[in-house]
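In this view, the complex is presented without one of its protein chains, the others remaining in place.
Chain lettering (A and B) follows the sequence in which the chains are written, and residue indices restart at 1 in each chain.
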Amino acid sequence: MRRFAYLRPARLEEALAAAAEPETAWLAGGTNLVELMKRGVARPARLVDLAGLEDLATITPLAAGGLSIGAAVRNADLARHPVILRDAPILAEAVLSAAAPQIRNRATTAGNLLQAPRCAGFLDPGAACNRRAAGSGCAARGGDGRDAAVLGATEACIAVHPSDLAVPLVALDARLRVAGRDGERTIALGTLYGADGASTLPPGELVRAVLLPAEAAGFAGHARYLKLRERTSFAFALVSAAAALRIAGGRIVAARVALGGVAPRPWRPAEAEAVLAGAVPTDALFRAAADAALAAARPIAENGFKIELARRVLVRALTLALRGTPARVPALAASPFAPAGEGARHG
Amino acid sequence: MADLPEPLPVQSAAPEAAEASIIGLTLNGVTRVVPLDDPRVTLLDLLRERLGLSGAKKGCDRGQCGACTVLLDGRRVNACLVLAVTLDGAAVETIEGLGGGGALHPLQAAFVEHDALQCGFCTPGQIMSALGLLAEEGNDPDPERIRAGMSGNLCRCGAHPAIVAAIRAVIGAGDRSEMPE
């Protein structure tokens, strides 16, 4: 690890001023950054610790409806927060399916959204990686593609975005409150990610909060996250899906869908939502929506199976969402081995 | 916590700031002032290489095995991913602080009784993680919640069933895991 200067500002302005220096990284939970520094993938000269800043770690209702989730809210606190469990339990399900309790006790909301890909090429500082060093090439291109994207991959990068939390957040139209030296702005979460999945935030800008719109709560009764992975717990998604439905009169009034593990960013297939909107929910409809969601998918090397698995995971997630959100996040969160249950907490 | 020194003033503009620093932390209930020679030192390496507390183990140094689990401000964390320089004012509990007066903590006793360990390398982390689990989940005896809640702690010897049985015994949920139907 490269030696670094450690700064712990007490005020946002100080923090933004400090982060304006080159080679500076924000330090929040550190669960991803410290690992990357140990690997030599991240070699910042300065760390600006956010722990001293006020109000980054709270969840508060917004005046216009919806919620503001502080950037430094720990994953574990998000997952057990009563307002989240009431208005957006799918976020808790996604968070609890990620990593391990020790990680969730440290990792933060914004850190989760900004985490680095787990692509072996990216994580090896000696390997070619366009994401780390533009133009250096892509070591992952030579592999079997198993962990590679099937949607939205670019010539430069085929890694998938590893976040679980980002998948339902993108589906629910979350926005970000971002602070810079020139003031604050609000952006759609989807625009945080560039084509290769890297953050589009200029250096020195800071995510202060994730804003969940008021409409999100309308989906709370029929929203599920499902994650296919190679261990029952403590594994990244092979493919995952968030499905959120608003149901009235036997019809889907509105649908929000996103996929994880298949693209450089959390993938929001508007085509699938269009298929679902206004329709009577049936297995056939869900399959049609999944087909639409994956219509543009293209395999890399040997990973064509991910396209079919993503279809099936999305169909299942929609089926579970239709059944209703369970009263409590299952012990095996987002797992195919959680009890299928009756759901319907919100009726 | 009351007798901790004030946090050091932040030198917010100097790139060479904090080359060496002093942190105050409460370690197993005892307030310590710890000089830090290097900002890169993790909590795990602080404990193991500088403070002589080698109970927390380094199994992966990447947050992927849980052998270094300690409680930080009452919550279980991977000590390998926490920079010591961030810990001014924090409270850390390690396996060395468990139990007291020569007696084993009930979790420690249950691990021995259920033979919930073999090589023992993951054991301090498993026990500290179980302690954190009980704090987070209360006495929920659902074995699936215990298994999911302990999944951040790898064990290569295969003591898992005994570990879950030991935790359930401490909760008072019986000491044998029932065979599912």
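As a convention for this text, contacts are C-beta pairs under 8 Å (C-beta built on N, C-alpha and C of every residue); 3 or more make two chains touch, one makes a residue touch a chain.
In this section, contacts and distances are computed from a predicted model.
K.L.:
For the chain that's not shown, choose its UniProt protein name out of "cytochrome-c oxidase", "Putative tricarboxylic transport membrane protein", "AIM24 family protein" or "Xanthine dehydrogenase YagR molybdenum-binding subunit".
P.N.:
The record names the chain that does not appear here as "Xanthine dehydrogenase YagR molybdenum-binding subunit".
K.L.:
Check the options B:43, B:67, B:134 or B:170 and report the residue that touches the missing chain.
P.N.:
Only one listed residue reaches the unshown chain, and that is B:67.
K.L.:
For the full complex, which residue in B:43, B:98, B:134 or B:170 touches the chain that was left out?
P.N.:
Considering all chains, including the one not shown, the answer is B:98.
K.L.:
Using the document's definition of touch, tell me which of A:22, A:40, A:65 or A:278 contacts the absent chain.
P.N.:
With A:22, A:40, A:65 or A:278 as choices, the missing chain is touched by A:40.
K.L.:
Applying the definition given at the start, please give the residues of chain B touching the unseen chain.
P.N.:
Residues 37-38, 40-41, 45, 48-49, 52-62, 64-65, 67, 94-96, 98-99, 104, 108-109, 111-113, 115, 117-124, 127, 143-144, 146-148, 150-164, 177, 179-180 of chain B touch the chain that is not shown.
K.L.:
When the complex is taken as a whole, what residues of chain A touch the one chain not shown?
P.N.:
Contacting residues on chain A, toward the hidden partner: 1-3, 38, 40, 118, 120, 124-127, 139, 142-144, 228, 230-236, 238, 283, 287, 305-306, 308-309, 312-313, 315-316, 332, 335-337, 339-340.
FYI, only the chains that are shown with their structure count from here on.
K.L.:
Roughly how far is chain A from chain B, going centre to centre by Cα mean, in whole Å?
P.N.:
28
K.L.:
Would you pull the chain A residues touching chain B in the complex into a rising list?
P.N.:
Against chain B, chain A makes touches at 1, 3-10, 14-15, 17-18, 21, 27, 30-31, 34-35, 38, 45-47, 49, 51-52, 76, 99-103, 105-106, 231-234, 331-333.
K.L.:
Please give the residue numbers of chain B that touch chain A in the complex, ascending.
P.N.:
7, 10-19, 21, 38-40, 42, 61-63, 66, 69, 72, 75-78, 81-83, 85-86, 129, 132-133, 136, 142, 144-145, 147-149, 151-153
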